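Note that one protein chain of the assembly has been removed; the remaining protein chains are unaltered in position.
Going in written order, the chains are labelled A and B, and every chain counts its residues from 1.
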Amino acid sequence: MHRFANPAEFNRLADAILPWAKIIMAAAFAYGLYLALFTSPPDYQQGESVRIMYVHVPAAWMSMFTYMVVAAASFTALVWRHPVALLAGKAAAPIGATFTALALITGMLWGKPMWGTYWVWDGRLTSVLVLFFLYLGYMALWRGLDEEDKAGRAASILALVGVVNIPIIKFSVDWWNTLHQPSSVMRMDGPTMPAEMLWPLLTVALAFKAYFIVVFLYRMKLEINLRKLTVLSSIEARG
Amino acid sequence: MRAASLSPSFATLYPEIRPLMTADHIPRYNAPALVADGLATTRGGRRVFEGLSFTVSSGELLYLRGPNGSGKSTLLRLIAGYGKAHAGSLMFGDSDWTEASPAFDGAMIYAGHENALKPVLTLRENAAAYTGVMTGQAPDDARLMAGAALFGLTTLLDRPARFFSSGQKHRANLLRFTLLDRPLWLMDEPTVGLDAANRDVLADLMKRHLKAGGMIIAATHDPIGVEGRELALDDFSPKVVIDEDWL
Partner (left out) sequence: MSGGVNTSAIFRAIFMRDVRLAWSQGGTGTMALSFFLIAVTLFPFGVGPEPQTLARIAAGVIWVVALLACLLSLDRLYQADYEDGSLDDLALSPLGLTGVAAAKILAHWVATILPLVALSPILGMLMNLDAGAYGMLVLSLLVGTPALSLIGSVGAALTVSVRRGGVLMSLLVLPLYVPTLIFGVGAIDAAAGMTDPLPHLAFLGAVTLVALVIGPIASAAALKLSLE
């Protein structure tokens, strides 16, 4: 048996991590928002609207990161038949989808003052949109099959096919974007960013990551307890 | 598992086989035993049976008995390689069927609940599709005729399966046991929907197979009239319903 295959073991581990993750989350959110809203300078071109970036970019990072978590959990679940890993993918996916939606919504809100319209088929936004669809498919497949275990493994196969395709999709969308839209509008990344903008960005990213851990662990505990409930009720049904 | 060619003594020993199959089609199996040891499996997160052990040797018939839900079909499907055992081992001679799919040994014929007939294809085409999937060859014509005659399907050979009655569909499904020479037969409720006459035909077919050294595992409620051992799946119902891991 694997070490964390034992759900009770996992619960103990989660309970040990949770308080620390909560503290980091609260501190990083408070400090990050303070930096982002007050100390960081407005952009000389975009003005105050640049502050959306401090939510948008970390959310986009998290959308990718969470998909990798789902893919890794799926791989573990399929190869080692790890029951807790199966639930890890299920627990992580909605968080990832939420971050992806957040990245899309903030991207659109940012687009309005910058491009004069909410949606532009910008390469990065389009990739995030496709990623959002991948999340939707993964979650729909979990719900689509009647048997929990099979549903999880089917969704895991999909997640692995998806993770192979993500770089291809990203590349093809960039390719398509340069064909149809030669001028790249949004270039906020890279080492050219001044430190007073980079720090709030990284702090909020840390806060998001801690938030992910907190929600993820709670969702895992929930899933494990639901399993327990199923077990207990089926024992009861047998008499 | 290739069928050895007929030895003359075998034909004289079992002359009743002749009417069905032409001489070159009488198989003589020298198959190893199928040995299950401590099998356990789960279905839908629920343990179905555990500690299940049995041996079926050449010439033996094993009946799976037990009420609905006791895991008869599950066990048959497990032996056929659909899904993996939770614990235990299943050996066919030197082949480990717990790990590798038995499909690659080409040693069995499985007939499940569904009839596996394509409605748009005729019986002949359906038979060809079946042997094609299993061997890449169309069925031997004489043999197909003989098998169809046996189950009273001769007039249906060139009719699309969508016109068949449910009894005819079921017989058409049983036809597969006459088309290939494979030592291990897995039959899930083979008598459902069969009238008395066809039940006797099936019983004869099974007896011949056993005499030829074949083996059969059949899940059925009905008496077929063929001598066989019984395995009561209730004896292996799980002590623990689900993995206690979750508690």
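Definition applied: a contact is a pair of C-beta atoms (placed from the backbone, for glycine too) under 8 Å apart; a residue touches a chain by one contact, two chains touch by 3 or more.
Predicted model, so just to flag it, every value in this text is computed and none were measured.
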Neighbouring displayed chains - absent chain, whole complex: A, B
Candidate in contact with the missing chain, chosen from A:Leu13, A:Ala101 or A:Leu141: A:Leu141
Which residue of B:Pro27, B:Gly66 or B:Gly81 touches the chain not shown here: B:Gly81
Chain not shown: contacting residue from B:Tyr130, B:Phe151, B:Phe164 or B:Phe236: B:Tyr130
Chain B residues that touch the omitted chain in the full complex: 1-2, 43, 77, 80-83, 95, 101-108, 110, 112-121, 125, 128-130, 132-137
Sites on chain A contacted by the missing partner chain, in the whole complex: 78, 130, 133-134, 136-137, 140-141, 144-146, 150, 153-154, 157-158, 160-162, 164-165, 168-169, 171-173, 175-176, 179
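To be clear about the criterion, only the chains that are shown with their structure count from here on.
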Whole-Å gap between the CA centroids of chain A and chain B: 49
